[in-house]
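Heads up, one of the protein chains got dropped from this complex, but the rest are sitting where they should.
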Amino acid sequence: MGRGNFTTLLVFITAISLFPFIGSGSYVLTVGIFSGINALVAIGLCILMGYAGQVSLGQAGFYGIGAYVSAVISVKFGLPVIVCMAAGMAVAAGAAVVLAIPALRLKGHYLAVATLGFGEIIHVILNEWGLGGPSGFGDIPNFSLFGITVESASSFFYLVWGVVAVTAVFSFNLINSRNGRALRAIHDSETASNAMGVDVSVLKIKVFILSAVYAAFAGSLYAHYVTFISPASFSLFHSVLLLMMVIVGGITNIWGAIVGAVVITVLPELLKKFEEFDILVYGLILTLSLMFFRKGLVPLIIDKLQQRKGSGRA
Amino acid sequence: MKVFKILLAVFIVLGLSMSVANSAGKEPYKIGAIFSVTGPASFLGEPEKNTVIMLQEQINKAGGINGHPIEVIIEDSKSDETQSVLASKKLLESDKVLAIIGPSTTGESMALVPIMNTAKTPLVSCAAGAPITQPVNERHWIFKTPQYDFSVVEAIYAYMKSKGIAKVGIMTVSTGFGDSGKKALQELAPKYGITIAADERYGPKDSDMSTQLTKIKAAGAQAVINWSIGPTQVVVTKNWHALKMGMPLFQSHGWGSKKNIELAGKAAEGVIAPLGRLVVWDKLADKHPQKALLKKYSADYEAKYKSEPGTFGGHAYDSLMMVVEAIKKVGPDKAKIRNYIETKINKWPGTGGIFNMSSKDHCGLDKDALEMVVVKNGDWEILK
Partner (left out) sequence: MFTVFLQFLFSGLTTGAVYALVGLGFNIIYNATSIINLAQGEFVVVGGLLMWLFSESFKLPFLVSAVLTILVSGLLALLMERLTIKPLPKTDLLLMIMITVAVSILLRGLLMFKFGKNPYVYPPFTEGEPFIIAGAVIQQQTLWVIGITFSCIILIYLFFNRTLIGKAMRACAVNPTAAMLVGIDVEKMIMLSFVLSAMVGAIGGIAVTPISLMEYDKGPMLAVKGFCAAIMGGLGRGRGSVAGGFIIGILESMTAGYIHSGLKDAVALLILLAILFFKPAGIFGSKTALQMRRF
C-alpha cells in the first residue's frame, strides 16, 4: 500500500467516521448505506476489470446469491446471521468457479454475454425456485454479532463502511502483491505473462472468486438491512449499473470504484427535484461525464492534483 | 476544463435546490406518497400519482382540512424496493409526514413494513398482496386499499363454478403481480372444485404467448385465466383470439382499463374479468352508495388528464381519502390516525368497494367489491 493511498485511506476513514454526525437522519444514512453496499461490489468488479481485464455483466447474480442464501438460511433455520452470510459467500464462490472455468476461454463481448447469461439464469432461478418467487419474502432478521443486533441506520452505516474500508485495504495489498503484479501483466498482455510463467488461468479464476465473494457479502448486508428481498433487485440492470459505477469512478483505481458507487447511488436522490424528468437528466449527466471524464473521476482528480503540485514547484 | 466547472456548478445548484422550503398560510398537513411512477410498474404509479395531485388541488381549493392545506409529497420509487425504502426514510425524516400512502407494488410495500412499524406511522398501501396486511398483529401500522388477490380469484372461480367450468389453464406474468395471482389461483382451486390443468409463465416484456396458450389447449382446459398488467395482457388477448381457442379467456382485475379494449381491438370481444365498480359506474343503479363518488372521480380525472383513472388510480383515491378523513376527525396525530382508520372506516364507500376495516382485517374488502364484466361491442357489460 503506497504512501498516497495511505493518506487517502486516513482521510477516507475520518470522513466515514464523522459522516453520521454531519449527515444526521436515517434517510441520508440509508443513502450512505446503499452507497457502501454498492461500493463493496464495485471494488470486486474493479479488480476483475481494471486489473485482470475481465468484463462481467453478471455481478448482480453473485450479489443476489449472497442475499438469497444468507436470507433463506437465517429465515428457515434461524442460524446466526454471520454464519448465514458466510454460507452466502461460499455458495457465490462455488458459482464463480463454475462460471469462471468456461469463461476462461472467452474474451471481450463473448465474455460479457456469458456473464450476462449467468446473471440472467440466476435471476430466473430466483424467480422460479427462490423463496417467495417473484414476490420475494420479508421478515429477514437484522444483522447481529455476539448478541448485539445492528438495527439503527447509524450503526449499520459504520458496519457497511467498516467492511468497505477493510476490503479496500485488503484489495490494495493484494494488488501490490506478487499476484497483483501478475494480474496487471495479464491485463497488459496475456500471452506475454503466460510466457513469463504466470499461471493465467488459476489467477483469473481466483479473481473471479474474489469479486463474487465481495458481491455476495454486499448482497447479504443488503438483505439483513432492508429485511425484505425479491429477485427484481438482482437483475441485469443492476449489473449494468455496477459496471457504470466502476467506469464513472475510474476503472484503474479502487478509489474510483468507491467514488463511482457513491456518485451513481447519490445522483438519483439529488435528481428527485426533476420528478419525472430525472431519467432524462440522469441520462444526460451520465453521457456527459463519460464523455468528458474519460478516464473516470478519480484518475481525473489525481491528474489535477499532480498538475497543481507540478505547477507549484515550478 | 470549463465543462468540469459547469458540471460542478450544476451539482451544487442541485444540492442547494433540495433545501428550498415552501411557505403557506396555516401550516400544511404533510402526507407522503410513494408510487412506481417510472419503471416496470409505472402502469400503476402513473394514474396513482395523477389522482393524488388532482385530489390535493380539490381539497385545498375547498379549504383544506379544518383550514390547513394538505401537502402530498410524491416520491417515485422507480418500481424498485431499494428506492422505496429510501423514499420512505426521506418522507419520514426530512418531510415528517403524518402518514404514507402507497407504494404501488406488493414487494415495495413489504419492504416498508419494518420501517413503518419502527417509525410508528400509518401506511396505506396501494398494492394487493395479502402478506402486506397479514398477520395483522405484526402489521399494526399497515393498511391497504386494493382488494385481496384471493377475492379476485374467488370472484372468478365462483362464476366459473356457476357455468360448469371445472378445468382451467392459468398463465401469469413472472413479476410480483402475476406471482401473487398465481399463488391465490393455486390455493383456492380445490375449494371450488377446480383443477389447474396447466400452469404457465411469461416475462413482462414478452411479445408472443401462443406457446403457453397452445399448451393450455392441449392440456384439455375449459377456460384460460391470465394474470398480468401492462401490454402482455393485450398480447395474450390477441394471441387467444388468433388461435381460436374455443374457450373463454378470463383476465385479472388488471384488465380494468378501456385502453386495453382499444389496444386489443376486436380480439377483446368476450374477455371476462372481475373488476371494481369504477370502470362500470355508469351501469350501476342510481342508489348504489358508490355511484356518485365514482361518477365524480371519473369525470374529474378524465377532464384533467384526458384518460381514464382505471382501477389503480382508484386505489390511490381510497388510500388518500381515508387518511384525509382520519386527519379531519382526529387531527395530526399518527397514532390517532391509525386507530381511526382501523375502527372508524366502516361501511365507507370508496372507489374499490365498500370498506369495513377492523382489528382483524386491515383491507376491509371482499369479493363483493367486484363485478364480473365482459367486453361487448367495445364496451364493458356487467354479467349477472
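We just call them A and B in the order they show up, numbering each chain from 1.
The rule is simple: a contact is a pair of C-beta atoms (placed from the backbone, for glycine too) under 8 Å apart; a residue touches a chain by one contact, two chains touch by 3 or more.
Keep in mind the model is a prediction, meaning the values are calculated, not measured.
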Among displayed chains, the one left out touches A, B
Considering the complete complex, of B:Y29, B:F177, B:Y202 or B:W348, the missing chain is touched by B:Y202
Filtering B:K26, B:K259, B:K295 or B:K376 for touch with the omitted chain leaves B:K259
By the document's definition of touch, the residue of A:V31, A:V55, A:V69 or A:I209 touching the omitted chain is A:V55
Among B:V152, B:A197, B:V234 or B:L278, contact with the omitted chain is made only by B:V234
Where chain B meets the chain that is not shown, the residues are 38-40, 42-43, 46, 171, 174, 200-203, 205-212, 214-215, 218, 230-231, 234-235, 238, 242-244, 259, 263, 265
Logged for chain A, residues touching the omitted partner chain are 49, 55, 102, 105-110, 112-114, 116-118, 120-121, 124-125, 127-128, 236-237, 240, 243-244, 247, 251, 276-277, 279-284, 286-287, 290-291, 294
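We take it that only the chains that are shown with their structure count from here on.
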Note: chain B sits from chain A at a C-alpha centroid distance in Å of 35
The answer for chain A against chain B in the complex is residues 25-27, 30-31, 34, 127, 133-136, 138-139, 153, 222, 226-230, 232-233, 268-273, 275-276, 278-279, 285, 288-289, 292-293, 300
The chain B residues in contact with chain A across the complex are 3-4, 7, 10-11, 14-15, 17-18, 37-38, 40, 74-76, 78-83, 85-86, 89-90, 92-94, 106-107, 110-111, 113-114, 129, 131, 138, 174-176, 178-180, 182-183
